[in-house]
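Have a look at this one before I ask anything.
Removed from the display is one protein chain of the complex; every other protein chain stays in position.
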Amino acid sequence: MRRVTGWIVLIVLVAFLVWGVTLIHPFGYPDASDMDDYIIENSQEETGSNNVVAAVLFDYRALDTLGEATILFTAVMGVLLLLRASKRKKETS
Amino acid sequence: MLTKIVRTVANQLILFIVIFGLYVIVHGHITPGGGFQGGAVVVSGIVMLLVAFSSQELKKLLRERVLSIVESSGAVIFIGLAFAGIGTVFFYNLLVGTPIFGRVPAIGPGPGDIWTGGVIPLMNFAVGLKVIAGLSAVVLALALFSGGEEVEE
Partner (left out) sequence: MMEYIPLDFPFLAAALLVGISFYIIIFKKNLIKLIMGIAMLAAGVNLFLVSLGYRAGGTAPIYTDVPEGPMVMSVPQALTLTSIVINVAVLALMLTMVIRIYRHTGSLDSEKSRRLKG
């Protein structure tokens, strides 16, 4: 019973994915690119850096980088917490 | 511990790997790269040292207190740079035009200059410190745990 349900769910999901691929714009010709055109035109005089991707990561969308740094910090703290030596319970007389 | 040839080669190669990682971090606003990519390069050099020498030897080199201070200072520098331009908006690029990092490059294609970029090179440096300290602590803790002993309290 579990295997039959699994196969039905898998076929429905993969069919939905392949149908969704046919609805996207053709590869190489994006149509809604107004924000990127503005960023590529004006990033050198507003931020002063030659690298447009670094300017997007640290100036136009810096709040996403702040969230990502927080996730990195939380994951490192979680790993170091899970690998601690557990205290043995002392026998009290 | 592996053989003497591997240990000698690792001792010579770690210098070049650390310098290449710092080069990728510092030139983050001219060439492709930045804080996250350069930090990953340096951590891969530390993993090479971990494979060549045993994890007990590396525990004397990277103490836990030093790694914790470095990672926290990276986060504090990032938040401090974000609050420095609070007069206009959060995360305002306030160093464009001032003589610290604030030259504006020539518009259009051309060779890059290091003293450009505003507040972006300082943020790259802070994120690089955070990634190096955090990921090397994770790798060292996993190697110590699989060796049989657990990280002390």
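Order of writing sets the labels: A and B. Residues in every chain begin at 1.
Throughout what follows, contacts are C-beta pairs under 8 Å (C-beta built on N, C-alpha and C of every residue); 3 or more make two chains touch, one makes a residue touch a chain.
Remember, predicted model here, so these are calculated numbers, not experimental data.
**Q** Hey, which of B:T8, B:T31 or B:T98 is the one touching the hidden chain?
**A** B:T31
**Q** Mind pulling the chain B residues that touch the left-out chain?
**A** The list for chain B reads 30-32, 36, 105, 108-112, 138, 142, 145-146.
**Q** Hey, which chain A residues sit against the chain that's not shown?
**A** That gives, for chain A, the contact residues 3, 6, 9-10, 13-14, 17-18, 20-22, 24, 26-30, 33, 35-36, 39-40, 44, 50-53, 56-57, 61, 64-65, 68, 71-72, 74-76, 78-79, 82-83.
Basically, only the chains that are shown with their structure count from here on.
**Q** Can you tell me which positions in chain B touch chain A when the two form their complex?
**A** Residue positions touching the partner: 28-32, 34, 71, 75, 78-79, 82, 90-91, 93, 96, 102-105, 107, 112, 116-120, 123-124, 127, 130-131, 134-135, 137-138, 141-142, 144-145, 150-153.
**Q** In the complex of these two chains, what residues of chain A are touching chain B?
**A** For chain A paired with chain B, touching residues are 44-51, 53-55, 57-59, 62-63, 65-66, 69, 72-73, 76, 79-80, 83-85, 87.
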